[in-house]
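Before I ask anything, let me first share the structure, which is written out below as structure tokens.
Here the complex is missing one protein chain, while the rest keep their positions.
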Amino acid sequence: MSVEPTIRIQQQDFDLAAEVERLTQGRRDIGAVVTFTGLCRDEDGRLVALELEHYPGMAQDEIARIARQAIERWPLTGLTAIHRHGRIAPGENIVLVIAVASHRQAAFEAASFMMDYLKTRAPFWKKEHPADGSQGEWVEARSEDDSSAARWED
Amino acid sequence: MSVEPTIRIQQQDFDLAAEVERLTQGRRDIGAVVTFTGLCRDEDGRLVALELEHYPGMAQDEIARIARQAIERWPLTGLTAIHRHGRIAPGENIVLVIAVASHRQAAFEAASFMMDYLKTRAPFWKKEHPADGSQGEWVEARSEDDSSAARWED
Amino acid sequence: MKLVYFSWIREKLGMAEEDVTPPEHVGTVGELLDWLGSRSEAFEKVLEHDKVIRVAVDRVHIDDHATPIDGAQEIALFPPMTGG
Partner (left out) sequence: MKLVYFSWIREKLGMAEEDVTPPEHVGTVGELLDWLGSRSEAFEKVLEHDKVIRVAVDRVHIDDHATPIDGAQEIALFPPMTGG
């Protein structure tokens, strides 16, 4: 029986506990739940917000493709990925990944893999809103993210 | 300013969302929150419970030692480890680790390191309560856990 | 065919999307980019960064500019992703 991942692209916030509950409730075969929550930072007070632009037609499909790779690669019993878009203030949530498995290594690796691929493959772009009111810049892609994703290639 | 880890050894359950909130509330410098929750499995219906024995005088100190190593090794902004003892039924929580940082790699690695060392160094022992009413066995240590811990040695 | 633009490419071009009908000789992603560059100064400026420009054909990432665009409905141009 193949695991059906939950993928959501949304403006509103998400509820970590409720999302974990959806994957674990009533089950007795789960040994490990790893969650990753990505939050907006103010970069030492420099930013008042990030604007998350996305490609609506592609974002859901692309994250679903990444999730299917994770499900094929690790023996997971559940997988959730939620990515917000729109204006997000420092301290607010941006992204959530939950990987659930019998054993911890699969859950840790799948969650880490999902994040590396979300960073480099999911069609989202961050624009900064500076605290000083100046015109914000688009965040530049980090080469560390590419090399982090590359470590999963065979 | 050094991070002070939260370490708790307790019989009662813990609240994932509340523990994450304790580490993140009011902060604008956190980019990544990784949580690991370990749950009791029924091993395909074979078990009705696990009994977690621990060494009360040492458990807290030993987990604090492991946490200090994690804090020295990764640039964390928060770290929590909670380990339950006593009788725990399938589907119930056993252990929680939360690692919080500016960037995701530190949070993922610190959480994974904490779990590897909790498995192999924290003075806890699991005894099985079989569903068929027979005398339970003590769970044997897995050599995979030792090799998983060994990968953090320099 | 519909072209859609994101992030600073959208801003530099001053539009989020447009419908185009490339001439017959434009058969690949690379040829499409060249043709778009020849049509407008704004696009020519965007193409100065063509090393980093990413392309999706019908909502699937394309790594090779030799990929044919025959029959494509929607082609997206955007910089490297910075989500997550």
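By letter and in written order, the chains are A, B and C; residue numbering begins at 1 in each of them.
Basically, contacts are C-beta pairs under 8 Å (C-beta built on N, C-alpha and C of every residue); 3 or more make two chains touch, one makes a residue touch a chain.
Quick caveat, the model's predicted, so the values are computed rather than measured.
Peer 1: Wait, the hidden chain, what does it touch out of the ones we have here?
Peer 2: Listed by label, the shown chains it touches are B.
Peer 1: Touching the hidden chain in the complete assembly: which of B:L16, B:I30, B:L52 or B:V100 does that?
Peer 2: Of the candidates B:L16, B:I30, B:L52 or B:V100, B:L52 is in touch with the missing chain.
Peer 1: Among B:E4, B:D61 or B:E144, choose the residue that contacts the chain missing from this document, as touch is defined above.
Peer 2: That would be B:D61, which touches the missing chain.
Peer 1: Give me the chain B residues in contact with the hidden chain, please.
Peer 2: 38, 52-55, 57-58, 61-62, 83, 94-95, 115, 118-127, 138-141, 145
Going forward, only the chains that are shown with their structure count from here on.
Peer 1: So which chains are sitting against chain A and chain C at once?
Peer 2: none
Peer 1: What is the distance in Å between the mean C-alpha positions of chain A and chain C?
Peer 2: Comparing mean C-alpha positions, chain C is 26 Å from chain A.
Peer 1: Could you state the distance in Å from the CA-based centre of chain B to that of chain C?
Peer 2: 48
Peer 1: Two-or-more-chain contact residues of chain A, please, as numbers and ranges.
Peer 2: Chain A, residues with two or more chain partners: 38, 115.
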